[in-house]
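One structure is given here, and the rest of the page talks about it.
Omission of a single protein chain aside, the complex is shown with its protein chains in their original locations.
Chain IDs A and B follow the sequence of writing; residue 1 opens each chain.
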Amino acid sequence: MRTSVAFGVWAYMVIAVLTEVEIYYMLRTANYDLMTAAVSVLATSQATAIVVFNMQLKDEPGAIRLFALIPIMFLSALLIAELASLG
Amino acid sequence: MLYFFTSLYFGIIGAILALLMRVQLSVPNNFFLSAYYYDQAVTMHGLIMIFWFLSPIAIGLANYFVPLQIGAKDLAFPRLNAMSYWLYLSGGIMAVLSFFVPGGSADAGWTNYQPLAVLTPGSGTTLVYLGLVLLAASITLGSINFVVSIIWLRAPGMSLDKLPMFTWFILFTIIAMLFAFPTLIAAFALASSDRILGTVFFTSTQIQPSILWDNLFWFFGHPEVYIVLLPGFGIIANIVPQFTGRPLAAKNAILVATALVVLPLSFGVWMHHMFLTGIPVDLQGAFSIATIAISIPFDVITLSFVESMIRGRVKLLTPMLFVLGAVVLFIIGGITGVFLSSPVLDRVFRGSYFVVAHFHYVMVGAAIFSIFAGIYYWIPRFTGRMYNERLGKIHFVISFIGFNVLYFPMNFLFDMPRRIFTYPNIGNWALLNGIASVGAFIFAGAQTLLAANLLYTWFRGPPSPPNPWGSPDLEWKSQPVLTPSPTAPTDTSESPPAGGWIGQLATPASPATETHAAGAEHGEAHYSSRPIQLSFGAMIFLMGAAFYPGILAIGLMVIGGALFAVALGGWARDDLRHKFAPPPEEEGDRWPFQGVSKMKLGMWVFLSSEIVLFGSFLAAYIFIRGAAVTFPAPGSIHDIPLGTLNTIILATSGLTMFLAIQAIRQGDRRRLMQWMSVTFMLGSTFMGIKISEWVNLGSSGFTLSAPYPFNLAASAYYIIVGLHGAHVTAGLIMMVYLMKKTKDGEYTKESHEAIENFGLYWAFIDIVWCFIFPLFYLL
Partner (left out) sequence: MREFALALMYSGMLTVPPTVATFDHLLDWYLFFGVGAAVVVIGMLVTFVILYRDKGDNKPLPEHKTEGWKIVLITVMISISILAAAEYQTFASFSNIETPSQCSMVPDPCINISVLGFQWGWQFTYPNGKVQLTTEDQPLTVPVDKIILLNITSRDVFHSFGIVSLAVKEDAIPGRYNTLWFNDTNLGLVTMAIRCYELCGAGHATMVGNLSVVPYSTWQSEFGVNTTG
């Protein structure tokens, strides 16, 4: 990965977190659900950026990518079902 | 083999507890054990058998035979292996010690349903919980080691399609362990913090703590069933062809079914343990279908075993008898499992002896019988001697009869609740329980024959031919017959190795010294006593924590902490002095992981389990937020601008760490040092701000003893953010070590793996914070 990309990722991290906070101030009373959704998407995109670029997952063989993806799959199942179990 | 014998020892403890229970239940209205002792017996029988016997005995076999089967000298990380063993033993010691503290041991069932378990007074339960955390840590380390070994250390030519079935199934087991056990750590860490620190995860009734526990526990607990079962199936699949004289039927179908259906689905069926907790009917339906679906691959496996006899030549020797027994018992246990997959039938069967019968058929019947098969099958390879065939057959016959007398009646006790310490004389309960108790003694008595046969083989057995079963697998190709076994007691006393006798004990069951002359030169790499110091340090510290508060507790924590620190420092010093030079790696068969280094693979595997660990904690937090009707409004507690600033600081440290890596990639050690220092400073600043935030929050009344819901928010915040903080701190300590090595000129353009891997770790910490910040500060 080129150094410029690293700076790009960093810039994105900063912008994303500032946007999260901005969205929070804008929407926390107006539309809490929309705020939650937007912030979740931003947080996930931050994580993805780090995994793909800083951790160089894009250059790793597919088998390594599986080790990153499988637990996320399992955890999504846990998250969806545990919230559903609240009834 | 240490693993193997230690687990047998724990197995005996578990069996004694079981016999005590069967004595108590043999006749109605019995008072041999009071409810107080019975509940402890029932709980610890379950925990010890599952965690300290069934899994480790399979891992013990794997430790010895997986490296042999793949043609490796040893597992990938010998000291990690030692560490894993000593953590396992330490956890076991804590669990057994718990019987002797005032208030007794854990007594809320092996499932530890909350809030009963956190409300139980006494230190015993806490000791068991922290012991389980150590055990889970041991398993996680062991899993990393096995995954890396199996995919990275295969001998040239050992491509995946030639991998023996036992090794395949150990790989499956290990992968399930890797993703299941972090959730166990999370669940028991939360429960322990409730017991020690007074957090309110499971004591606050407003958030349905029982449902939180059920979700976390069974998300771990159901894969655990397959973790117990799969090694047994691996043994069966591995040895059946040697006794039928023909290849395994549909071998590839077994592998595909297990890898693509059992493994992923095992994490998607846990709610069938929760059918009666009032979850929505649709959810019950969905999990019922998933449960039925996961039985299909087991159909494939069972039918394949059965049909592997067709047109073969079946030799009914002891290992094969145990295989047949295991298959029959699994058929019965599997089919009763199908009954339990129905939420409607569950309305009668849940919490009854029908369930007890079901899981003993699977976990004792199928798993233990196949492990017995494995013991008889491999003992010639292990000792160079042959067991007594007649005694083995008698052992099988009595075990099989005893087992069925013990557990079959329980299928008819579907109206009797589990875990009741006594019962009135109604219906047929007395008769069926009486029969079961007789069976228990027959089954337990039969195991003395196993012990006798093992001892006989070890000391008196006739020499066995080099490959008595005509197996094509590698483990039979490497041994000179009748060399003293590496773990035979005489062996250790003859030649005290460097590092002393304790060090020798710390040696993982390693076939290295006997199979490859080359291995002996590097043998010293195993004789580090650091793993044992680290494990015992952790154990003493946690024991202290279990007794907290009190002067004894603090004393133990100080001693344990000091020992831990000394061991860690010593380990680092050993490395700095190159005390244990790793043997050079030979290029083997690594598809599909060519081009990935061993350490990096290990780091990724470790991080994947860390994802589950943090994920479980965060999932618990999200559940709490979903369940809590009232929760402190965002922004009312935490300082958002400060949190934002801290997030940016951590993100920046991610950038500087990357620049450090970039520097050493170009071979610039000085720039590496500079960027590392900047990263260290940013990381320290992050922690500094964190600590000042904690101090401010604590002094402003945001504590665990605050009124609801502030105590709940405080519990979640301090524990989860604290866990992240601990990871950052660990990262900072590692950075000091790396900077020291950099200063010594260790890293070059070609060789700087540690830096790269640390970069992965640091980036991971950054990712976790990406989720913690919005979850705790904004939402």
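Methods note: a residue touches a chain if its C-beta (ideal position, glycine included) is under 8 Å from a C-beta of that chain, and two chains touch if they have at least 3 such contacts.
All figures in this text were calculated on a predicted structure; none of them were measured in a lab.
Enquirer: Give the labels of the shown chains that the missing chain contacts, considering the complete complex.
Expert: Result: the unshown chain touches B.
Enquirer: Which one touches the absent chain: B:12, B:116 or B:689?
Expert: B:116
Enquirer: Any idea which of B:138, B:308 or B:370 touches the chain not displayed?
Expert: Hidden-chain contact among the options goes to B:308.
Enquirer: Of B:250, B:642, B:689 or B:739, which one is in contact with the hidden chain?
Expert: Of these options, the touching residue for the absent chain is B:250.
Enquirer: Taking the entire complex into account, which one of B:177, B:196 or B:328 touches the absent chain?
Expert: B:328
Enquirer: In the full complex, which bits of chain B touch the chain not displayed? Write them out.
Expert: 34-36, 39, 42, 108-109, 113-116, 119, 205-211, 244-253, 276-278, 281, 284-285, 288-289, 292, 295-296, 299-300, 302-304, 306-316, 324, 327-328, 331-332, 335-336, 338-339, 341-348, 350-352, 412, 414-415, 417-424, 426-428, 627
Throughout what follows, only the chains that are shown with their structure count from here on.
Enquirer: With chain centres defined as C-alpha means, what is the inter-centre distance between chain A and chain B in Å?
Expert: Spacing between the chain centres: roughly 29 Å.
Enquirer: Show which residues of chain A lie in contact with chain B when the two form their complex.
Expert: 1, 3, 6-7, 9-10, 13-14, 17-18, 20-21, 24, 28, 35-36, 39-40, 42-43, 46-47, 50-51, 54-55, 60-64, 67-68, 70-75, 77-79, 81-87
Enquirer: Give the list of chain B residues in touch with chain A in this complex.
Expert: Its residues touching chain A are 151, 179, 183, 208, 211-212, 215, 219, 264, 267-268, 270-271, 274, 277-280, 283, 287, 592-596, 601, 604-605, 607-609, 611-612, 615-616, 619, 622-623, 626-627, 634-635, 640, 644, 647-648, 651-652, 654-655, 658-659, 662, 759-760, 763-764, 766-767, 770-771, 773-774, 778-779.
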